[in-house]
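Report on the structure given below.
Omission of a single protein chain aside, the complex is shown with its protein chains in their original locations.
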Amino acid sequence: MFMPGANPAMLRDAGLYGADSLMFDLEDAVSITEKDTARALVHFALKTFDYGDTETIVRINDLNTVGKLDIDAVVRAGVDVVRLPKTETAQDVIDADEVITEVEKACGREVGSTGIFAAIESAEGVLNALSIATASPRVRGIALGAEDYVTNLKTQRAYGDNMQLYFAREMILHAARTAGVAAVDTVYSDVDNMDGFRAEVEHIKTLGFDGKSVINPRQIPVVNDVYAPTEKEIQKAKEIVWAAREAEEKGLGVISVRGKMVDKPVIARAERTIMLAKVSGLIGEEDL
Amino acid sequence: MGRTGGRAPGIGVILSMELKQQAVAGTAESSDIMVTIDPVGGDAVEISLDSSVEKAFGDRIREVIAETLKNLGVTGVKVTAVDKGALDCTVQARTIAAVYRAAGTAGEFDWKEIDAWNA
Partner (left out) sequence: MATNNIGREIPDVYAEQFGTYGSEFENVKPYSAAAKTVCPRKPGESKLLDSIHDAIVKTGIKDGMTISFHHHFREGDYVMNMVLDEIARMGIKDISIAPSSIANVHEPLIDHIKNGVVTHITSSGLRDKLGAAISAGIMDEPVIIRSHGGRARAIERGDIHIDVAFLGAPCCDEYGNANGFEGPSACGSLGYALMDAKYADQVVLVTDNLVPYINTKISIPQSEVDYVVKVDAIGDPKGIAKGATRFTKNPKELIIAEYAAKVMMASPYFKPGFSFQTGTGGASLAVTRFLREGMIKKDVKASFALGGITNSMVELLDEGLVGAITDVQDFDTPSGASLARNATHLEIDASMYASPLSKGAMVNRLDMVILSALEIDTDFNVNVITGSDGVIRGASGGHCDAAAGSKMAIICAPLIRGRIPTVVDKVTTVVTPGSSIDVLVTEVGIAVNPARTDLIEAFKSLNVPQFTIEELRDRAYAIVGEPKPIEFGDKTVALIEYRDGTLIDAVRNCK
């Protein structure tokens, strides 16, 4: 979930709404005159508030402006992931990687423990998606930032049109899958249109995205709902995972469930289903 | 780090920030505090607080501001704070941001030092 880094109440409440990761924005959501104060707020928020297992991300400013100061503030505060805005090339990632490494060393944090999330928000970035995704071992995921991207393409968002972002989404998905990192879809700005939002989430889930960026807590239950597996899917996945465990214990090469042979991608999908069911609160550890 | 790297003192070294101008940080929104720093010279530290939660947390907020100023090595200052229910960490963030602004080094926080206070 995106939220402005300049708002103390939102920073305090961010953990309440069940988002998988929280992204505090120091970039576009913070006016140029409040970059310093927001940086301090986010630093203290990260150090103070208990966000539990939720992943914390901070979107920093461009390294050529105050991005380095942002990295210093948030890496020291223990942020999980630094989100780079408007990533155009692999070099952007490498530059950020170097700054992060420097701060990690300076503050005694394990080098490499801070992740990078690269937001791709331009035509050039989309075409470089694979090299961006593979530019550093820190890269945890790549995401489409559609608002800037469509502007760059000289058009504007057309909600409900599944073709408009098709190329960018596929490029990012393919790059992410090749690099073995997460692919996260862009935000849906019309917070009052819950039906449109749900349709878009269903669409990007079908494409293969790992998740969706949200800008309002109200959108979270929709994403969780769409991504939550059905009872039938969970049951099937459980059977497959159990069979796989059993096969492993017995050293069997071939796994079969209900007389049907099951191969590796099916097991991987089943494991993912179980993981989603767990995070959706549909099953507990004891169910496995 | 970067521009701050050159003069970052080690842990335990008391900063002494020189205030050059009046500065403000924070907003009047709920859960925030607006901190105004006025360099007045001398050694005194004067804090005047107007808080929507004065009875429950007024003393605590004044204590956090005073401690933060002490840690930053700031004296000769008048602080005017208007609070709308800010938490301790917000009070600290706003006070520090205002002092750095007043010192003409806005945003170049010495986190190594600052984090050492709360360790």
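We just call them A and B in the order they show up, numbering each chain from 1.
Following the convention adopted for this analysis, a residue touches a chain if its C-beta (ideal position, glycine included) is under 8 Å from a C-beta of that chain, and two chains touch if they have at least 3 such contacts.
No experiment lies behind these values; they were computed from the predicted model shown.
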item: Shown chains touched by the chain that is not drawn here; value: A, B
item: Residue, one of B:36, B:52 or B:80, that touches the chain absent here; value: B:52
item: Positions on chain A where the hidden chain makes contact; value: 9, 12-13, 16-17, 49-50, 216-218, 221, 281
item: Interface with the unshown chain - residue positions in chain B; value: 30-31, 52-57, 59-60, 84-88
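What we mean here is this: only the chains that are shown with their structure count from here on.
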item: Approximate Å spacing (C-alpha centroids) for the pair chain A, chain B; value: 34
item: Complex contacts: residues of chain B adjacent to chain A; value: 1-4, 25-26, 29-32, 86-90, 92-94, 96-97, 100-101, 106-109, 111-112, 115, 118
item: Chain B-facing residues of chain A, complex; value: 7-9, 12, 35-37, 39-41, 43-45, 47-49, 66, 68-69, 71-73, 76-77, 102-103, 106-107
